[in-house]
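As you look at this complex, bear in mind that one protein chain is not there, while each of the others sits in place.
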């Protein structure tokens, strides 16, 4: 299971692509013709197919088994969506084609937008953000624009301890001062602490609901009312929308802005880390400030794209463009196909089954693993455990690596930070009971081994393409690109 | 690496497919409504994807590495061809659509037919045979029809010892008496024995050229002339056409009929055993007798399909239909894309590189492995070795299974029958020199171990999804379908 | 030449290893007069992937694909919706680019699929065992006739007039050479089949009766009486199923006494593809398994005691028995069998029944609607998803005119039986889950216009 690098097997003379012969012309490259060796190895098509096929087999993936990475919502990726995204009418159109030639594409954006608005009970939606964190940026930009529009220069964003790391990073990136809000012992936002901190300097509260402890924030409406009363806005991290879609509308809870990770709730594939897509639904107060470009359905049924040119008439308060084009079209087609497949009834069932599966895991294991918020009510779509009770020297990491040997992807480790040795398990609604039972059995056995101090566990994984990797070495002496050993030797 | 059977994990209540609700109608099924349990388990889409993805990973394939199965021509399968075959204009048309609606499909058949005729220097081509063995049948049917047309009822087909097993089987299936022709010590057809046997009872000679010893039949033209002089026909097994495409035309050697395995020479994927496709090129003497349906380009450029309806005018001597429709259209599109990609120059290069690669393997290993025909001239596209010189008790099988542990698919074992412990290695032209060098190294090391009597080799493979399988048990007590163990137990 | 990895310097180095100076030295055994000096004339040179794709796309655009028109063709090939995951999975390189599983240790993926496929097919057809697939339904049908001859040692087969005429043609082609005696007549446009005639014709020389179910006109009927009559004289009943989806709604031939059941599996998992590759299904009673043609996969154990699968009973096959083999078949339809098996797994029994129910319901709606078109008479009494209409005009002309109007409106009996003018006004209409209410209306409207 060692696959050499392309730089070790390819040559700059080899190619897997044929081209027509170039016609002879007088060069117009000026004096800029590239003369240096670039150093890009080529492979024939056969060798290319083999290299990447063999590499793929060193990955774990949702197509191979349960992938219970908490907060990541690794659900089944239907192949219909891949097929739809590849229709030439979607895959092979340029973002700057005349609008008359892309009415279907604008129609997809508009139809998806309508679904997102109705599912969340909000007023508008910004479709261009490229991922969840980009959506957070979008939401904060809307808030900042709305505040500026009323001449209000608030400088503080409140973020609960249990928030995703992107929340404070986003607020800081936008120039805000970030302040933490503590959690209560039962794993929720400390309402009194929050209320106490609200004031005229607070621009927004960024809150995750369901939160990263896997719990629903019971006081969400009260929080929203308090935030609004203080003249601030509520940003909701929508990473966990999967737990409530079809059963609860964030708009009914007073949320002003929330990003929706299409690659979580609506199943666009993660692809080894991206691309994502993070449309942001907006309340009536924030919608006028959303980014360009924007789609609007006209009375004649045609769909217009609102850009810099016509923004004056249509959306004068827009804060402007936040990416070059219209957003992640390739993800919109997939998400829309997914949404239409489920429909209103199916999406409600999604939330129910996701929550059912998580509670089933929680209650099937809380006798062998510590569930720090097990008494705080049902969990939503993820079950949280801690390392409390493991034998001396045994950690969450050991259990995670042990799961690899059992044929599963590990759960999320050491997150949320508020729980020591956290293990966050999100099965998702696309797992069968049989698959959950197998997983529960495996995790139970690992918990028992870790409690009994089985030293073998500390060497796990044994049955993976690699044993534990030395991350410290990687960070201490970073090797970030391939260096020809011959050249490196010659240089020494 | 154990994957349960669908019967063990699925349930008849589970489905991975949704349908619209059926409208209520009065049944027209008569009294035939199915009431028994069928016993077909279903899986959700997620479970289905996992089951087959995991199963696929227990296979070796050309996408994973060298696949030197002699006589099988396991070359690279370009992905362009898969894409082309799936164009709705090809994949989604019915064989009985009005001809005006399938001119492009008939065009593909016609264009491919022209290529096959020109590449082989023949007069016509029967496109409908579904595989190589089906093509053999087609060729013999043409021969029989031609003989009958002249009132000649010959009963014998001569087949050299080294022929593919399908050759005698085909002849017997058509009602012919099959007689063997011996090989000379240098691995070719015994010309004198053949000449001696020719006579008024001989309908045809079935010959493989390049032959299964990997050699070109030097006397091919002489043989053809002798056969024709005796009033018989020459059938050539075209399985090895890959070795000579673009460099030699079978028509120039006097061949009357030859099937072309599109899945060998022209790279349509083997798919774990099929589908194949075996068009048969025909000499002027045999072409009038070919099967229906048939395509013909008219003067106005349109392409007509000749079926039972119009056969009288167009092709009165056709022997009739040998499969329901027009042949393996899905393979025609792939093969045509492959042929057009290579062009006349590229196909000639195919033969040259295939022969070069095989001779390179032969000459790189003939010091450690016995090459029984090493002195008979260059090999064509496959290199033949024998088990001569291995230590007592070590066999070709041990070397084959050893190759599995080295990460390669084994070569063809124990074929051709004329060589003891034959190992037939066909690298094909799509292997790089680096890949061949790795393979040669592995095979050399195995040969040395088998000569040295390394007992460990007899247990190989060790690093495969399964160890050696008990084929005797399988044949003695055949279990050919899954029996529910609960039911089986209850029945006892 | 993007598929050829050797560089010129590789070639030179390799020639040196071999000990020759040029590639021509490797072709010395070819008679000089047959050696081509250069490329074959009048053929183009190599082309880029883009150029080839464009050429093929231009040809594809000259066809009217089934998805572009109201579509009602059947007669042995059916348009069903195949889930996208099926095509995704069969394109896994490990399935697509594998060979026949001769080395079972590294072919368990293919082998387990074949074992599952065999079980699914046997259950669907109501038989004990099935093989790992044949070329298509028509060749499977012929192989069944030959198998019945081997079992009964008799040479006379009775072919029902309801058998697909192309299947009949294939059998007649082969029989011309093997000397089998095939009795066959073209069908009548009647709601009743020829079962009574067949029963009357069965005698002690009969090897088998071959009957299609549903038949070429879409008719269905209980096969029990036919099976009993055949068995009474030691003959076999061979049933042919060209639309396996039907067996989600109607009794299996095996349950009604058929000894061998063959079929065309294209309906499940395999697209229309202008006729191929398709998927021959072949199943029979346990006692005949050693007479069955084609590949078989069986269960066994490996050296470590683990369950595994291998190709088995190969002593029936050509690579062992040469001229004594049960057939000359070497290749099967492995990839199509995989597609069938995946689709069937996605469906499951529940999905198959739902699919069959939907097909039948839409077919009944269509039949009712079309029978109301002036000049149209419905032949069938009972049917599944296909039925025959008699038109007031030549049906072959009508199908061509309809195609010009963008409606692919069934298969004319004139196309299927060109030499039976009495059938010329017959039109076979298939209705699957892909047909919408709008499609039915469009067809009815166009037909009304055509017959006015």
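A few points about this structure:
Labels for the chains are A, B and C, by order of writing; each one numbers its residues from 1.
The criterion applied here is as follows: contacts are C-beta pairs under 8 Å (C-beta built on N, C-alpha and C of every residue); 3 or more make two chains touch, one makes a residue touch a chain.
If you're wondering where the values come from, they're calculated on a predicted model, not measured in any experiment.
For the chain that does not appear, the touching partners among the shown chains are A, B, C. One of A:317, A:359, A:395 or A:438 touches the chain omitted from the figure, and that residue is A:359. The omitted chain makes contact with just one of the residues A:241, A:294, A:319 or A:439: A:319.
The residue touching the chain not shown here, chosen from A:125, A:141 or A:286, is A:141. In the full complex, the hidden chain is touched by subunit B at residues 11, 13-20, 43-47, 49, 53, 78-80, 82-83. Along subunit C, the points of touch with the absent chain fall at residues 48-50, 53, 81, 83-84, 88, 91-93, 433-434.
What we mean here is this: only the chains that are shown with their structure count from here on.
Between subunit B and subunit C the centroid-to-centroid distance comes to 19 Å (mean Cα coordinates, whole Å).
The centroid of the Cα atoms in subunit A and the matching centroid in subunit B are 48 Å apart. Shared contact sites, meaning residues of subunit B that touch two or more other chains, fall at 45, 49, 53, 57, 62-64, 76, 78, 341, 430-432, 435. Multi-chain contact residues of subunit C (touching two or more other chains): 1-5, 46-47, 49, 51, 83, 85, 87-88, 93.
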